[in-house]
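The other protein chains are all here in position, but one chain of the complex has been omitted.
Take a look at chain A:
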């Protein structure tokens, strides 16, 4: 029809084709009065769709507009219900009578349009029915309520429903959900596949939802399920597990196998609050925790999450000023070659000394820096400072600098490294970049390309925290690392459990056969030193062979190398 039904409901489009002729099935009641033909003709041509039924519920008249709207013609004296059925109309209307002289109903036409019917009692006991095509309005209203991509309800509707339930004092559960790795699906396979995936996720969520549940898409890869009613934690836990399992199952789409995960944050009213915004925030906080603790799981809201979030925000505010206020410093921890007993390098370790907080643990501020993107600027500061410091050392030994996985998202990383080397004058082979396996977890190929660029500059690359990640061995095949740094948890565990020793031994052997140096981290005692030496590690770094120290002390250590030898001698290395 080419019209978008933007007209108000009382107006029937004039350009609608008239598919049939009106049927004056019997003489209209008014025929006996003055100029009855004129009335009849007017009724026939009236732009409003009109039907007349007799007292027995049989259709006595259908005007042109009604015929066009219904899209079919009526057999003479057909029952109203039969007429609707034969036109494929869904729904029915009870005819008015003395007790209810006016009745309303909404019908669904075969083509999906919605029609409001108003039936009024006529003096002869029959009824006049006027039809109003409200599909445009229903559709508009639906559109305003729904997310066009998935057909789920949108944020506005969710809020409205939530508000209504809370106002009525009803108990309910709110589950906020977002997808892990959705962004990389979008980036690598394109938005159309990302959209299809979102639709599949919506469908899967629909199969978990029960009658009365509201499933909403708030935007992006954020979904929320509102579950009215009183449920125990255990009951909700079963549902949350099912969601995590179901959404996390592989998708086969357009010839691609797609793996994503879901994290869920849960809050319940009235237990955790009874205000719209509070509950939405609770669910988000719980979701945030669930993601932070590892992907693909669920968490219930706890009051302390709020405080933790406040604390995190406070750190973020301070962190934003830390560079400008020059609150960062680097400490250097010696790395010792077990064969020569010499310090062959230092790892640069970031310290944040805040005016009132004092020394803030990297465990506390690095995650915040990564989340906020501040890690980019901070990481660059570390890189440049470490290069400048190392140039002044009396010996040409290496300086290890940690790179956050997030720094690999920046394609100009190689340029930054080049610039740090050039402006400091440090030889490339003295810089050793330490990366964790996490950096290789996403967009592995892109990261490998970056690593190769760095390697081409002459820079060394070591793998940090080795053994704590996922599929380390595959990465070793993909990139020739210079060094494996065995995570300190293994070194610490060596005394107590044989598995830890076996792992240290295996990594050392792996390193030896691949020609990769192996550094045992976290060595604190003489026994540990003997043990890692015994298992075949080539290097050591830990409190026992040197705590992290200020730049000046590191320099001094190099000027009097006997000092290390002395410590080591003393402990019988």
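Everything that follows uses one rule, which is that a contact is a pair of C-beta atoms (placed from the backbone, for glycine too) under 8 Å apart; a residue touches a chain by one contact, two chains touch by 3 or more; residues count from 1.
By definition in this document, contacts and distances are computed from a predicted model.
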The complex's invisible chain, by UniProt name, from "Carbon-monoxide dehydrogenase medium subunit", "BLUF domain-containing protein", "Rieske 2Fe-2S domain-containing protein" or "NAD(P)H-dependent oxidoreductase subunit E": "BLUF domain-containing protein"
Residue, one of A:246, A:292, A:344 or A:449, that touches the chain absent here: A:246
Among A:155, A:183, A:200 or A:492, the residue in touch with the chain that has been omitted: A:200
Missing-partner contacts on chain A, residue numbers: 200, 203-204, 207, 242, 245-246, 249-255, 257
